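Pasting a structure below so you can have a look.
A single protein chain has been omitted from the complex, and every remaining protein chain is retained in its original position.
Going by the order they are written in, the chains are A and B; count residues from 1 in each one.
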Amino acid sequence: MRQDRIGFLFLTPALIAVVIFYLLPVVMTAVFAFTNMSTATGIRGGGYLVTEQTLRDLSGHGLTGATLSQLADAGYEVDTEGLAALAATFGDRLAGHIEAELGGESFATSRELERALRDLRAPELRITRDRKQAASLFQRSVLNIRHDTADALRDELTGAGIPGGDHDMIIEAAYTGWSWTMRNFELLLSLPSTARYALNTLIYVALTLVLFNVGLGLLLAIATFYLPKPSAAVFRAIWFMPRILPPVLYVLMWKWLMWDNGFLASALAPFGVERINWMLHSEYHAWVAIILINGVVGASFGMIIFASAIKAIPQTLLMAAEVDGATRWQQVRYVILPQMRWPILFVTAYQTLSLLASFEYILLSTGGGPGSATEVWAMAAFRTALNNYGGNLQYGMGATFALVLVIIGTVLSLLYLRFFNFQALLAKPRIER
Amino acid sequence: MQKYRGHHVRHWPLIAVLVALSAPLVVMYVYQIIDTVTTTPAGSIIPDGLTLHHWRFLTGPLSDGGPTIWSLAGNTLVFASCTALVVTSVSLTAAYALSRLNMPGRGFFLGGLIVLHAFPTVTLIVAVFLILQYMGLYDTLTGVILVKVAFELPFGIWIMKGFYDSVPWEIEMAGVTDGADRFTVWRLLVLPQVQPGLAALLIFSFLSGWSEFILPLVLAPANAPQVLATYLAGIIADDRFADFSLFKAVSIFYALPVLVIYLIFQKKLMNIYGGGTKG
Partner (left out) sequence: MRLVLEGFTKRFGDTTVIDALDLTVADGEMIALLGPSGCGKSTTLFAIAGLHQVDEGRILFGNRDVAHVSPQERNVGIVFQNYALYPHMTVAQNIAFPLRVRGERVVEMDRKVREIAGLVQIGELLERKPAQLSGGQQQRVALARALVRKPDVLLLDEPLANLDAKLRMEMRSEIRRVQLETGITAILVTHDQVEAMSICDRIALMKDGGIVQIAEPAEMYINPMDRYVASFLGNPPIAFLDAMADEELRLAGGASLGAAGRLQGLDRLVLGVRPEHYGPGKGVPLEGVVVMLETHGREDLFEVELAGCGRLRAILPAGSGTRIGTNVNWGIDMDHIFVFSPDGRRL
């Protein structure tokens, strides 16, 4: 088999996965962002249904009282359906009788139908109350009948004698599914919480990245580099652990440390420090908590990258520096740090992207609280669309939030391409055929 | 050559700094373990007795009417193993194609791989949630596995590509002139050379699946296919019983495979946890 055929064959499963779970979602995020899709509208287009609520909405929009009452009460029709219901209540005999006399006839009001029924002089309908009940069985209303298409509803409205001019307004109000809208973007721009989320995200990414992923990561890598092997291994293990522990467990440990009857509170109590929830006591506490929790995981990532970069520095370079009389600090400053430029850039670029989108540790620790003090953008998207306590999940609005991140993510990961020596990656396969 | 470490410099100031920085973590690790087998009076940090009470969940349901730990562990095992197997096998072929095969569009695919490698997948979760609904795979383990696999793939392919790149071209050139087609060359000559990579990726993606929290939470929230991560997060978030010692025992149970696997395969995994930055 030719190698390009094998190549495509070998790539196919991965390509399918990429199309379904990357390309399609990117496109769909953009599509959903322009809809009002939510739990209420469902996700598969809806039907047309006029409800009491629709009537209330419509009366607020200037529909005349006459039309409204016509919608609620669209007259009386002696049809098989009504007859069946009547037979169940009053017996087959009466049903047959009514069918013979009035079958197929229509009446505008209950009163007219009742009069016609009285004229039948049937023994079952001697009392007015029974006639009213019987008449009600033939009442036809547009209300609470689901239509799959707008035309079906329009036919129904025409049948009920509702003026054609009102049809469009009613049909629009009766639509239960999602529809296209720009409202999400208007909301996004007008809501004050948007700015809050954006600012939170910025603070969260910047502080975690600078203090921990790069700062502490570099410190740990350099410090463990200079330590004797056994102690270096111990410290690396301590700081590596957060990266491999399941997030749920890792955050549990922090909760135990910071909870109101957790370790910190208990340990400080003998010193007269008030027992507080160190994680959620104030906005300030919450911020420290989420940056610490994310930062320690980030620091271990930085440590690994930087440690291997330091290891790649030729040992003779450091020996030369030492022979030249450089102190340890001067070695770090003039030999090690200059070699860290690319690793630092890499960690910054790569971790900016993952921090931007990550909310796992925040969700598990502060849950965005107190209030929405530590709610970041990605978490707002998640909450709006997938996990809000109100129960009405607003997929469209959530997608709008997500779309912003998707766009930023795409742009940044395209930029990230530049961090690689792409030409070298592209080196032609040495077996050409 | 003896590794250079600045031999005549005193280490203790450095060690002191590191000890101070590491202290909170060490406290958490230590108590994470001793709390599961001891009792501690309320408001104290000193344990006053030994107990196995916190491990009672091993023999009974975790909470009234809830699932047993074993069924949760079973689900998690299925989830993690399937993820690992599929990620590894798909990466194994795709990475070879990208690393070695001369085909049209290779540069485009390589660029795409790097972009996807960096792309924050969580941002797609809203759309993925809806797509799974459309596909009828919402709230199924299969659906979560598919998504997890897809999200792990760029990373897996990237790692495997690194391993393929380090196989000498001459091995393949020799194989081809020996008369073997590229598929045979891959199967008989190249695959055996990347076995360490295969093992490392298998282990890594298993651990990643085992620890995954967000995807099962969002894509399979019902009780039936629940995994340890979502269940544990659920009972911890439940304010009705805040029994940290129980949570800790459960999470030790949950983390045990991770720790054991890590201890055994530490060397193999180190490079991968760095993000596979060989390129």
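Throughout what follows, contacts are C-beta pairs under 8 Å (C-beta built on N, C-alpha and C of every residue); 3 or more make two chains touch, one makes a residue touch a chain.
As the structure is a prediction and not an experimental result, all values here were calculated from the model.
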Answer key for B:Ser81, B:Gln193 or B:Gln266 versus the chain not shown reads B:Gln193
Which residue of B:Ala174, B:Ala237 or B:Leu256 touches the chain not shown here: B:Ala174
Interface with the undisplayed chain - residues on chain A: 428, 430-433
Residues belonging to chain B that touch the chain removed from view: 168, 170-171, 173-181, 184, 188-189, 192-193
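Operating definition for what follows: only the chains that are shown with their structure count from here on.
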Between chain B and chain A, distance of the C-alpha-averaged centres to the nearest whole Å: 24
Which part of chain B faces chain A closely enough to touch in the complex? 1, 3-6, 9, 11, 14-15, 17-18, 21-22, 24-29, 31-32, 35, 42-45, 90-91, 93-94, 96-98, 100-104, 106-107, 109-112, 114-131, 133-134, 146-147, 149-151, 153, 157, 169, 172-173, 176, 181-183, 186, 207, 210-211, 213-214, 217-218, 228-229, 232-233, 236-237, 242, 244, 247-248, 251, 254-255, 258-259, 262, 270-271, 273-275, 277, 279
Where on chain A does chain B make contact in their complex? 1, 3-4, 6-11, 13-15, 17-18, 20-22, 24-26, 28-29, 32, 37, 43-44, 216, 220, 223-228, 231, 235, 238-249, 252-257, 259, 261-263, 266-267, 269, 275, 296, 301, 304-305, 308, 315, 318-319, 322, 328, 331, 346, 349-350, 353-354, 356-360, 363-364, 367, 378, 381-382, 385-387, 395, 398-399, 402, 405-406, 409-410, 412-414, 416-417, 420-422, 425-426, 428-433
